[in-house]
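Got a structure for you, written out below as structure tokens; questions coming shortly.
Only one protein chain is missing from this complex, and each of the others stays in its spot.
Moving on, here comes subunit A:
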Amino acid sequence: MKTILYIIQKEFKQIFRNKGMLPIIFVLPLIQLIILSNAATFDVKNIKFGYVDHDHSSTSRELIEKFSASTYFNVHTDFPSEKLASQAMLNGEVDVVLEIPAYFERDLQKEKHNNLGVTINAIDGAAAGVENVYVTQIIQNFNKNLLVDLIQSSGSPKIQPINIVTIPSFWYNETLNYKTFMVPGILVLLVTMITLFLSGMNIVREKEIGTLEQINVTPIKKSQFIIGKLFPFWVIGLGLLTVGLTIAKLIFNIPIIGSLPLMYLYTSIYILVILGIGLFISNFTDTQQQAMFIAWFFTVIFILMSGLFTPIESMPKWAQIITEFNPIKYFVQVMRMVMLKGSGFMDILPLLLKTLFYAIVMNGLAIWSYKKTN
């Protein structure tokens, strides 16, 4: 235990003595949050809207009227049949088709709820996600008792890109403010990238300068060394989360609906996964450059497949399976759930357990592959 403290003490001294490091840790997050969350806006305008009205009642007309009134939807086509509507979607003449079933008005009054069909052209998955939200918002505002059914558009194989996307998390961002949606995700990137790079580089650096060899000739236990090495970065990761959340709250005014302790609990486990990956990378590389490249490689894949910029639901099946191994995906989900939806412990428990499992596996691998003797 005492040995670990000596390592931690040394590590913190080195980190805070490194003049290039402090700005990276505390200024970079700010810049990244501001630039990325402003650049990565998903606002979609001028959506080509069409509808099939089987009901022709005053209620159905009223609903369509709502879409006409919206500034997001502009072209309005009344399709006589589903068939013609999907044909138009194939030709790219329409982005969103709303289908109102027969007896819509009657059933809504009688049974107090009803279903609507919405078909969205998801060639651009991100845009489709946004359109989905807009449609849902309008319908929900119109009548809370309406359920939106997303229809899998039935087309010939050559129109593959057309499918349906749902992004449940959009539903909880009621103001349709994309900063609200992006900031929790960018926060995730920040915590991930900085802890991964710092921890991975750090150990390889000791390899490069030869001090790792000097440590390997001491009787220190592998676990002592690794815990001592990684703990400071675990603390820095949580520090980053704190800086990020503060910025999110103060600068972006992002609502933090859920429980802060829950976010910290999840993040503290999540960082263990990242540190395990960092250590694993450093065990298989000899220079900081190599480690950097590999860390980048994984980060880019993880980010692209995290659901942060492209909805996972719009990825091909095989890609969706790969995302199951993406820790960033879990973190993005949890942050959005807790921050924007106010999800509780039980809601995120499955994700928490998966992450914990991941952490155990990664750190197990990392400790196993760390060899004092080559």
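Note that in this section a residue touches a chain if its C-beta (ideal position, glycine included) is under 8 Å from a C-beta of that chain, and two chains touch if they have at least 3 such contacts; residues count from 1.
Here, contacts and distances are computed from a predicted model.
Peer 1: Assuming one chain is omitted from the figure, identify its UniProt name from "Aspartyl/glutamyl-tRNA(Asn/Gln) amidotransferase subunit B", "ABC transporter", "Cell division ATP-binding protein FtsE" or "Phenylacetate--CoA ligase family protein".
Peer 2: "ABC transporter"
Peer 1: From the list A:10, A:83 or A:249, which touches the chain that is not on show?
Peer 2: A:10
Peer 1: Touching the hidden chain in the complete assembly: which of A:213, A:286 or A:324 does that?
Peer 2: Residue touching the absent chain, from the options given: A:213.
Peer 1: Just the residue numbers, please: which parts of subunit A touch the chain that's not shown?
Peer 2: Residues touching the hidden chain, for subunit A, are 2-3, 5-7, 9-10, 13-14, 17-18, 209-211, 213-220, 372-374.
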